[in-house]
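Missing here is one protein chain; the remaining ones are kept as they sit in the complex.
Moving on, here comes subunit A:
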Amino acid sequence: KMDKFRMIFQFLQSNQESFMNGICGIMALASAQLYVSFDFNCPCLPGYNLPYSLGILFTPPLVLFLLGFVMNNNVSMLAEEWRRPTGLRRKDPAVLRYMFCSMAQRAMIAPAVWISVTLLDGECLVCGFSTSVPVEKLGNTSYVGVPEKEVRRILARIPCKDIYDGQELIAREVAVRYLRCISQALGWSFVLLMTLMAFLIRSLRPCFTQAAFLKSKYWSHYIDIERKLFDETCTEHAKSFAKVCIQQFFEGMNKDMSMGHSHLPEKAPTETGEEKEKLLGITDQGTMNQLLSSWHKCKPPLRLSQEVIQMNVWVKETQKPSPPRREIITYYSKV
């Protein structure tokens, strides 16, 4: 099972755009699932129904839209490219436009799914517009003489099955069916409109500025890859930097120890066992404790001494006669 996920993951990652499509699909499913698990709770009061349902209809899409931007790695890339000083590389507005458009298009999918699902389900519109039901057409015409405020109060209760008390005025099922029918019609029209727009954009784009489009696509891809590679190179560099820095720190500590305890016999490291070399000369508890406390209290400067890095073990041994140096040299050979 893990293999299957890994394969799908690899396929999606192979192309940055495929990856973003994957994320869009996931967000669309998440928004549908969110709607299903959301406990819609109509207030059933005259002045509150409409604001509540309009809020439910429009606020989560806004949140999902912004989330779509947040989850898109390319947002920071776009911002960086926009704000950087020009330097030796001019900025191309076409590339920026392309990046922004592709991000905005992808971010619009989840909100569109939410709005469609909300309208097709119908509960939201039933709640919001229950007070606008045409009572003259759908209700019992024999029921007259009720003040308008009372009618509104009764109608506002339509979405709540348990407390509805206006069965004589208008049958609840009739009103709900009517509102749901309109809601579903709106939902399908919205879906049709969105799909039509997407189709027109996708099919008519090659008719306009195809060459410029290829250019923008290539260079926006390039910026993305360049940024990633730069980060990778910096990480590698940081690793090597840290490794050498720590080596030098150990070496420095060892030098201090050996200078401090000059009466200890200097063992020339005849055994070149890997484990022994990894100890880097620190072989007892006291030394180790001192090293650790020194690491905490006084971290070494971020400056690697040039000579030590470039030293080749066999060449330099003959040129540096001092014994402490000799020990130091061998510590670098296997790291």
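Heads up, the rule we're going with is that a contact is a pair of C-beta atoms (placed from the backbone, for glycine too) under 8 Å apart; a residue touches a chain by one contact, two chains touch by 3 or more; residues count from 1.
Note that in this section contacts and distances are computed from a predicted model.
One chain of the assembly is not displayed; among "DNA damage-binding protein 1", "T-complex protein 1 subunit epsilon", "Vacuolar protein sorting-associated protein" or "Calcium homeostasis modulator 3", its UniProt protein name is "Calcium homeostasis modulator 3". From the options A:59, A:76, A:132 or A:233, the residue with contact to the unseen chain in the full assembly is A:233. Within the full complex, the residue among A:59, A:189 or A:283 touching the omitted chain is A:189.
In the complete assembly, the contact with the undisplayed chain comes from A:215, out of A:152, A:215 or A:255.
Residues of subunit A that touch the chain left out of the display are 3-4, 7, 11, 15, 84-90, 92, 95, 120-122, 138, 171, 173-174, 177-178, 180-181, 184-185, 188-189, 191-192, 195-196, 198-199, 202-207, 210-211, 214-215, 218-219, 221-222, 225-226, 229-230, 233-234, 236-237, 239-241, 243-244, 301-304, 306-307, 309-312, 335.
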